[in-house]
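See below for the structure under consideration.
The complex is shown incomplete by one protein chain, all other protein chains being positioned as in the whole.
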Amino acid sequence: MTIRVRWHNESMAREVSRFPVPALQDLPEDVRARILQVQEKAGFVPNIFLVLARRPDEFRAFFAYHDALMLKEGGLSKAEREMIVVATSAANQCLYCVVAHGAILRIHEKDPLIADQLAVNHRRADLSPRRRAMLDFAMKVALRSGEVDGADFARLAEHGLSDEDAWDIAAIAAFFAMSNRLANATGMQPNDEFYLMGRVPGKR
Amino acid sequence: MTIRVRWHNESMAREVSRFPVPALQDLPEDVRARILQVQEKAGFVPNIFLVLARRPDEFRAFFAYHDALMLKEGGLSKAEREMIVVATSAANQCLYCVVAHGAILRIHEKDPLIADQLAVNHRRADLSPRRRAMLDFAMKVALRSGEVDGADFARLAEHGLSDEDAWDIAAIAAFFAMSNRLANATGMQPNDEFYLMGRVPGKR
Amino acid sequence: MTIRVRWHNESMAREVSRFPVPALQDLPEDVRARILQVQEKAGFVPNIFLVLARRPDEFRAFFAYHDALMLKEGGLSKAEREMIVVATSAANQCLYCVVAHGAILRIHEKDPLIADQLAVNHRRADLSPRRRAMLDFAMKVALRSGEVDGADFARLAEHGLSDEDAWDIAAIAAFFAMSNRLANATGMQPNDEFYLMGRVPGKR
Amino acid sequence: MTIRVRWHNESMAREVSRFPVPALQDLPEDVRARILQVQEKAGFVPNIFLVLARRPDEFRAFFAYHDALMLKEGGLSKAEREMIVVATSAANQCLYCVVAHGAILRIHEKDPLIADQLAVNHRRADLSPRRRAMLDFAMKVALRSGEVDGADFARLAEHGLSDEDAWDIAAIAAFFAMSNRLANATGMQPNDEFYLMGRVPGKR
Amino acid sequence: MTIRVRWHNESMAREVSRFPVPALQDLPEDVRARILQVQEKAGFVPNIFLVLARRPDEFRAFFAYHDALMLKEGGLSKAEREMIVVATSAANQCLYCVVAHGAILRIHEKDPLIADQLAVNHRRADLSPRRRAMLDFAMKVALRSGEVDGADFARLAEHGLSDEDAWDIAAIAAFFAMSNRLANATGMQPNDEFYLMGRVPGKR
Partner (left out) sequence: MTIRVRWHNESMAREVSRFPVPALQDLPEDVRARILQVQEKAGFVPNIFLVLARRPDEFRAFFAYHDALMLKEGGLSKAEREMIVVATSAANQCLYCVVAHGAILRIHEKDPLIADQLAVNHRRADLSPRRRAMLDFAMKVALRSGEVDGADFARLAEHGLSDEDAWDIAAIAAFFAMSNRLANATGMQPNDEFYLMGRVPGKR
């Protein structure tokens, strides 16, 4: 199966980021298993897995945190969580996160346009007032978190967003504040596959 | 032993953050154990443990990530890692992180003045050129990560900081970009104990 | 033929911008002719034509200026001119211009990825040093034009970009500084068609 | 008559901008006619005409657009249009536009002080609430157009400014966003004559 | 003589600032004497004297400081000191200081254009390299003083500006950082007389 791991290809590996990608066989078993699993599911290995693999402890903590925030049940839909990622990652000029999570958002929301709208200007996207309030709060956490106060929670509540939802919004914006900086500092490139995903009706 | 867990006291718990603190007995065993362990060691429970405990999965991932970055061996000393935390957390106006990690920095560096200097203006602290380069890069990752490029890594190398060190610096700045936003959004307050720690010679 | 003018459809017209779209038959002959001509060529009428049509004198001047800058011969290729548009329009958070000119850029450059890269962070795009210098100057004109000085022209010259090229770069960045503000202030929406154009190999 | 065209004088021409000024006799007939006409009227040739003359197509489009916005009838007086120009051009640090349009504003408004007030801080000028709302909107279009939304139009309406007036305000702020960047990038200098115009009562 | 003290006139006094102006006869003798002296010399009382007079201790300290910095002998000419005032006051959007000190600068430098140039963009003024370095440093002190370091002093030295000159530049920029904020917070208006002073050759 490892023959399908495309990141063994040297010419591609060089483009993944500023840091060299470790060989698959050198990785701890759990890290390798997760990488093969995502490849099995997605058809390719998103570069974030390859870049973080050289630091297995950080790899494990990163994805454990990611899954705790993005895959959990709760008041926000999966698409809404991805909206937060795309809007805040664009504000942080993170190419990897905008392109990769833009793809996931298009698929979850079944809307080929929403990701580009959020990436350029979340105020121009065609959003419900609840989602607009959600993103306004996420952007404040991303860009001016020192100014967050009770009035922000009150505005969320007006749109039916609970304090637990507020935590989720803030935690996702915070997690991707980290992720954006990691990707920007390592020069991480999005896989080519992400750019087109979810754009053509009837295709993934 | 649990009798010493001061966060059971309601009047204090209310000040910890905007979110209620769960009862110790309701926490999963591993989370409770970690909290009791840190209390045993520090003499009190830093509020970050209390605030995150209500989300055990996030608690586990957060501290796993923290430990992977802050407790590991490597080219940066523990004090230097804390310098990165203090300088970038001040730039993000995070009271909890500046005060709590300022205390840890004073203790590790055995310097009662360094944390206040870094919190106000890292350019005014009495630092070696290597540490100044380390903090300049950390601040760029914290504040303008979209502009990081090869010249930043070259400048670090001039001061003997390797690409692995650069990853450490960037990852710490990134992790606290997250942590600062969590603390700011939840209104997390630093424990009173942190303010004085490491300031009086001969005392912790 | 006018039957194909889709902007007669009320439900679409309402989405074009905050301002009502005039009826085709009420437009001056030259304005109507230009609109029908672009529809003939593109298969649809880009919303910028519909929004500006209600001000015929401004319509004429806008497109005369646009054509003078974007269609002329010169040291910059058509794709390079569109690169300037996409990068600076993203800096100005102009959804219409990023999406519409992103499409045109993909087609001219025959690269399905370049527009998204430039829209998020032009420093992360895979560009020649000459194109990077071109875009750095364009971004300075867009965002800090009061600081432009002789050193900027010298840096362009190092990359073989003449003073005439510098004028072109500056004039395109300046023209879209105007266009971005018009689109943002009128709430102009990009046509749905633009989002996918140039993304699928072998298709427009 | 051409003997009065002062820009033939080499020592002056060198100061007009970073770009050389073409010889009058080399210009297309319509461009030359417009230059001679403005000289006839003003007594001198404003440098913007000399700088743009080397690009006749851009010259024609620029002045056609300028005249469509600044000379038309409408809800805003000529002086009010010039107020928008002066305030937004100062925000963009455009020396040419502040000085040249400051002169025109003083003359139209018959107020020797208003231009300097608007250039330094439009909030300190002695303006009617309607004009203050007009300039607040113009400044938002100039500096943060991505944030314009329906509330801005509602505030204008409270002061009797219609959607057509809003278009005019936005279009003027947008046109000078372009003009300011052209002037800044070319290093265009205002003619000495502008500085004193409209300042001395009883004199132009 | 007091009959010539125009600020007794209520209709004018109301425009001086947000704060009421005290009656001349109620002022301490030294404050009154200084006001009558400046009126004798200038022909009118600059509003800064009227606004500060209600706080005699602050009045005395303000003008003592002002005179120590602006009237002393030293490496900078009086006109150069005023250049620092005009450029930094414009950056702080202080109408009073730009207009009042713009007048003084025009008179000292015998140049009717320099003040407007510095107020809009000091990079566009026709300055010697030494004066450009002086103003670049002043602007850094005004806007980003936390970043001042040894390299700034070295650059000044390259242009023949000593450490004493650097102190003067910094102290003037700092004093007007104060003065600008006082004028902005009190809503202080410049006297009409200042706007035209020094603009007409052969007249004050």
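Each chain carries a letter (A, B, C, D and E) given by its place in the written order, and its residues are counted from 1.
What we mean here is this: a residue touches a chain if its C-beta (ideal position, glycine included) is under 8 Å from a C-beta of that chain, and two chains touch if they have at least 3 such contacts.
What you are looking at is a predicted structure, and each value in this text was computed from that prediction instead of being measured.
Chemist: Quick check: which displayed chains does the absent chain contact?
Modeler: A, B, D, E
Chemist: Considering the whole complex, which of E:21, E:48 or E:173 touches the chain not shown?
Modeler: Here the residue in touch with the unshown chain is E:173.
Chemist: Among E:28, E:129, E:146 or E:160, single out the residue that touches the unshown chain.
Modeler: For the chain that is not drawn, the touching residue is E:146.
Chemist: Touching the absent chain in the whole complex: find that residue among B:16, B:45, B:85 or B:99.
Modeler: B:99
Chemist: Of E:47, E:93, E:117 or E:191, which sits in contact with the chain we cannot see?
Modeler: E:93
Chemist: Could you pull out which residues of chain D are in touch with the chain that's been left out?
Modeler: Contact residues on chain D toward the absent chain are 121, 123.
Chemist: Applying the definition given at the start, please give the residues of chain E touching the unseen chain.
Modeler: Chain E touches the chain not shown through residues 18-19, 55, 57-58, 60-62, 64-65, 67-69, 72, 92-94, 141-142, 145-146, 148-150, 153, 163, 166-167, 170-171, 173-175, 177-182, 184-187.
Chemist: If you put the missing chain back, which residues of chain B would it touch?
Modeler: 90, 93-95, 98-99, 112-113, 116-117, 119-121, 124, 184, 187, 189, 192, 195-196, 199-200
FYI, only the chains that are shown with their structure count from here on.
Chemist: Rounded to the nearest 5 degrees, how far is chain C rotated relative to chain E when their C-alpha atoms are superposed?
Modeler: 120
Chemist: In whole angstrom, how far does the Cα centroid of chain B sit from the Cα centroid of chain C?
Modeler: Using C-alpha averages as centres, the distance is 46 Å.
Chemist: Multi-chain contacts only, two chains or more: what residues does chain D have there?
Modeler: In chain D, 93-94, 146, 149, 184, 187 touch at least two other chains.
Chemist: If we use the touch criterion from the header, which chain pairs count as touching?
Modeler: Pairs flagged as touching, ordered by label: A-B, A-C, A-D, B-C, B-E, C-D, C-E, D-E.
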